[in-house]
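Report on the structure given below.
Every protein chain except one is present and positioned as in the full complex.
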Amino acid sequence: MLSKDQIIQKLMEMLGQEQINTNPDDLYDASADRYKKYAKARKVLDVPTPVAIVYPKSAEEVSELLKFCNENLINVIPRGGKTATEGGLENWKDLTIVIDALYMDKILKIDPYNSQATVQAGVALQDLEDELRKIGYTTGHSPQSKPVAKYGGLLATRSIGQFSTLYGGIEDMVVGLECVFPDGHISRIKNVSRRAGGPDIRHIAIGNEGTLCYITEVTIKIFKFYPENNKFYGYLINDVETGIKVLREVMVNGFRPSVARTYSEEDAAQHFYHFHDNKCVLLFMAEGPKGIVEATGKAIEEATEKFKDGIIKQVDSQLISDWFDNLNWSQQDIDDEYEGMIENDAHAGYTTEISADWETIPKIYNNVIERVRNEFPRAHELTMLGGHSSHSYLNGTNMYFVYNYEINCAPEDELLIYHHPIQKIIVEETLRMGGSMCHHHGIGKYRNEWAEQEHGSAFYMLEKLKESFDPKGIMNYGTIFPQKEAIQKYIYRG
Amino acid sequence: MKKSMIYLDKENNKNSIDLLEVIRQIYGEEGSETYGVAINHQCLEAIGYVDNLIQITDDKIFDKDGMVITDILEELQQKYNFDCILIPATNFGRMLAPRLAMRLHVGLVADVTAIHLKDELLEMVRPAFSGKIMAGIVKQGKGPTMMSVRENVFSYDPILPKETQKITYVPKHLRKSQLKLIDKREKVQSYDIRDSEVLISGGGGTIKNFEKLEALASQLNGQVSASRKIIDKGIATRSIQVGQSGRTVNPKLYIALGINGAIQHVEGLKNVEHIISVNTNKNAPICSLSDLVVEGDAFEFIDKLLAKIKNNDFRR
Partner (left out) sequence: MKILCMVKIVPDVDKFKYDFDTNTVVRENVRMILNPDDASSVGVALKIKHLYPGTTVEVVSMAPESVRPLIYDLVRVGVDRVNLITDKLFSGSDSYATSKVLAKYVQTLSYDIILTGTHAIDGDTSHVPAQLGELLDMSQMSNVIHIDEELLDTTKAVFTVDFDSEVATYEMQLPGILSLRKESGYKLPYIKYEDMNKDVTDSIHVITNNDLGFEPFEIGLKGSKTKVNKTFVKEYEKRDKVVVTNDDQGINTVYAFLQEKGFI
């Protein structure tokens, strides 16, 4: 086993000086992601810091780095925009290097005729989006982290955006990609419109959360953009069930609004306090060519008419449009929350997001709210508990639970006392009713104690992939594949 | 004739004298002979207001020691047998009154803000539960009625000036104080927005000329605060950021200029009494929380309001 100094020595032989970062503040920052945000702000993290952060400039350099780590049993954490929320970037090993895609930030090709764009993994989604808008196109991908997130991570986590109901998730947008494996092998999956050449191997990379390979390049589909046709609809409704029914009606009738959401009262208060009157909110956005938008709008109106018993009133579309313009995070939002956590015993809350079919989602929602209010020992300290559905499909939807609370404990105890018990109830109810505990944030480290339950007998397939591609287990130790001792140490603290 | 005593607080002469209004409400215009007690000060302001002014002056009396003053007041009670004893509810008064009440074995109602008299039943009204509920308290048992009374609530306007008799009293027994004053200093003015009663707050709509807010703040005796957008631009520091990740404030007046009202911002305004928002969009979320909404440009508003205030000041 190499020592930390020896590792740094070797890295300096492989890379230029500007590609290696051993600054203590940056390393501290790199040891955890937005999951342990509060403990990080208060400087009481209990996890080891990585040895170095490195910034390769090409797939070949990534290959050299992975080979080196593989030979020397060094843990690797692949990193892009740093927006991970489930511990995917958290470090659980003393000998770790973080491989950051910072310098692989070129947009390689924009090809509107073939509706494709090719970027390196370190390209920020917002940067590509800005370029596409200049030619009247869009990525169609708009997670709340858009201004900050980068393509490598967006793929590795099977991310999804606010307009997914129309454009799909990242998996629907990827054409081809390039990735590097622990043994140094570089795989390039070419760009074709479709093929049946054996199983779809893109899906080994998409969603791997850095446990199997390092993504270096991506080609995605691009879409014509029609902002001038956008139509907004907003309603105050009686309850979440009504909202789900209307969403389903629109979907199964064959329409694809770009945004289709329903919010519970407390979650709605975060965004719509100025008009929601303590009720649940239902909202839609229709986007695309004029005829499609009109037809979609009509379908929405008919759906709300069908369930009008549950609908209290329609709200001014301008309010929905205004809200939409202010939705995304920026780096400043993240920085501001960080500063706030240093000064105050509070943060901006947590989320656990799940998916299930139409029938099951309202049941899960109600069970969770009831269980949390009755079973969670600190329920009286909750300042917010609710959820919203924001990604709909023909056969179901997601539920994004949100919660925040007064923090009346030491910072290092916060997750165990507040977040974890709530998350546990949500995951238990979801798995019990046959839903998925991880709609789009990934398993990370903090849901992997349930990873086997999530996949059941199919977990075998994931395990075999791990055995084949990362036999030495150097890729992002602790993510997806549960490590009992580490879970005991870093989640349950002894 | 009933006898009432008012403890005249050295630092609060006028407030103490105003307590005569309480006595008038209880006993009527001529129902009580009033005594003012001044320890270590002359309290000449009381002349013409109280029937009797008892002055006690002695270097050896440490007038901030509740035990020492209680002894003196007990002696006076033994001599004059007051029916009613009123003490202004200053910080010292609130320590003195309970001690004296216990010494005299009587009940005490603290921080009285109103008197209700019905069929000879005297009910003393005071705030409870941090001011959320008002309680009407009655006395049980024998002995003088004792109250500590909140300042600036009662106001006394005499109909005719009284012929005040000055009495010099020498305490029979002065105990040695357990307390010693080491030093004392004026409170430094706080520039923490959390302490301010009036806040003039700027958001994204004031980026162009944020400094203008200071003029309005000075005019209204308030301080300038800001929403995150201003801090993000580097125009001001986090110490004046209002919101969930900044500071929670509780001024009586919050003027929100060009602030949209994201939930993170308004979370910091939960305890504000009055909100005025000035915004080019009258449907900006923060307007739903406001008493008064001015639809327009923030800077134009500041100019016009300042002009109006100056104009009215001039005419006065």
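The first chain written gets the first letter, and so on, giving A and B; residue counts start at 1 in each chain.
In this section, a residue touches a chain if its C-beta (ideal position, glycine included) is under 8 Å from a C-beta of that chain, and two chains touch if they have at least 3 such contacts.
What you are looking at is a predicted structure, and each value in this text was computed from that prediction instead of being measured.
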Seminar exercise, completed: Going by the whole complex, the chain not shown touches A, B
Seminar exercise, completed: Given B:Tyr49, B:Phe92 or B:Phe154, the correct residue touching the omitted chain is B:Phe92
Seminar exercise, completed: By the document's definition of touch, the residue of B:Ala215, B:Ile263 or B:Ile276 touching the omitted chain is B:Ile276
Exercise. For chain B, which residues touch the unseen chain?
Worked result: 11, 64-67, 70, 90-92, 94-99, 101-103, 105-111, 121, 123, 127-141, 177-187, 198, 220-221, 252-253, 274, 276, 282, 287-297, 300-301, 304-305, 308-309, 312
For this session: Pick out the residues on chain A that sit against the missing chain.
Result: 380, 408-410, 412-413, 416-417, 493-494
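The working rule: only the chains that are shown with their structure count from here on.
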Exercise. How far is the middle of chain A from the middle of chain B, if each middle is the mean of its Cα atoms, in Å?
Worked result: 53
Exercise. If you look only at chain B, which of its residues touch chain A in the complex?
Worked result: 228, 231-232, 238, 243-246, 260-264, 266, 281, 283-289
Problem set entry | Residues of chain A touching chain B in the complex | 269-271, 273-275, 316, 318-319, 322, 326, 332, 336-337, 339-341, 343-344, 346, 348
